[in-house]
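Reviewing the structure listed below.
Every protein chain but one is kept in place in this view of the complex.
Coming up: chain A.
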């Protein structure tokens, strides 16, 4: 790769007509400026204008965005909802754990229970109401890691007890060898 250009916050990169905005940049008065200290990357999109973005070497700051697929760990269960800690957004780990909630009615698409109104939400609201979403790792009461049997049951290999979980049908491309 050709040596990439360093840039600092506030540096004018190009005009809006030359490139589209990517991450790490902002637009003002018809020009694109950098907002991070890092390297300028220009990606060619084919027919459209190239996308210009600024990247740092270390992991980018991530916040869970609406519509993102996240990986979380359940920290508490209630009859109405489960509290989770969000650990990964997509495939990048977060530096800090964010708190989230999965309400009972958001677990399955088909069996919808009563919806509670008026709760002030100050955490991220999550849902597992799709085939690819749900439990990926679970431990049984005996402590062993359970194996999924169907889309709603998992079995413990030590005691052979079946427990109910909403199992995720993970797409093959997400499964690593």
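In the analysis below, contacts are C-beta pairs under 8 Å (C-beta built on N, C-alpha and C of every residue); 3 or more make two chains touch, one makes a residue touch a chain; residues count from 1.
What we mean here is this: contacts and distances are computed from a predicted model.
Asker: Quick one: the chain not pictured, UniProt calls it what, "EF-hand calcium binding domain 2", "Sodium/potassium-transporting ATPase subunit alpha", "Cell division control protein" or "Exosome complex component RRP41"?
Answerer: So the chain that does not appear here would be "Exosome complex component RRP41", according to UniProt.
Asker: If I consider the whole complex, including the chain that's not displayed, which of A:99, A:139 or A:169 touches that chain?
Answerer: Only one of A:99, A:139 or A:169 touches the chain omitted from view, namely A:99.
Asker: Among the options A:10, A:76 or A:157, which residue touches the chain absent from this view?
Answerer: A:10
Asker: Take the complete complex as the reference. Which residues in chain A touch the chain that isn't displayed?
Answerer: Where chain A meets the chain not shown: residues 6, 8-12, 24, 26, 33, 35-39, 56-58, 60-61, 63, 95-99, 122.
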